[in-house]
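Read the structure below first, then the notes.
Here the complex is missing a single protein chain, while all its other protein chains stay put.
What follows is chain A.
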Amino acid sequence: MEIILSAAIGILSASGIWLVLRPRSFQVVIGLCLLSYAVNLFIFSMGRLTPGAPPIMPKGGFIDPTLYADPLPQALVLTAIVISFATTALFLVVMIVSRGLTGTDHVDGKERSQ
């Protein structure tokens, strides 16, 4: 399971970094999305992998914490998802405006040959 998860994170971030370095703004947006998926999975994995364990403990009595998943990374991931979703949406709008103003989807607003 560790290998599958780390391979997923690795492949996502490698593709993301490659796309972010491309000159077309759409590729950059997709690259940032892939990178944020990789980062979200990474945050999640930092709470250790515990399949089938609930993150919320019942109230009262003695509780063995090893039977439960760490709830904090799950809360962090939620926050990170919301924030990166919102900022990526904003970036998309700016990208479309730039496309409209310059007539090209190059990140510098002009083709290299010009």
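Structural remarks
Here is the rule we go by: a contact is a pair of C-beta atoms (placed from the backbone, for glycine too) under 8 Å apart; a residue touches a chain by one contact, two chains touch by 3 or more; residues count from 1.
Keep this in mind: contacts and distances are computed from a predicted model.
A chain of this complex does not appear here, and its UniProt-recorded name among "NADH-quinone oxidoreductase subunit I", "Monovalent cation/H+ antiporter subunit D", "Protein pafC" or "Urea ABC transporter permease subunit UrtC" is "Monovalent cation/H+ antiporter subunit D". Residue-level contact of chain A with the missing chain is found at 20, 25, 28, 32, 35-36, 39, 42-43, 46-47, 72-73, 76, 79-80, 83-84, 86-88, 90-91, 94-95, 97-98, 101-102, 107-109.
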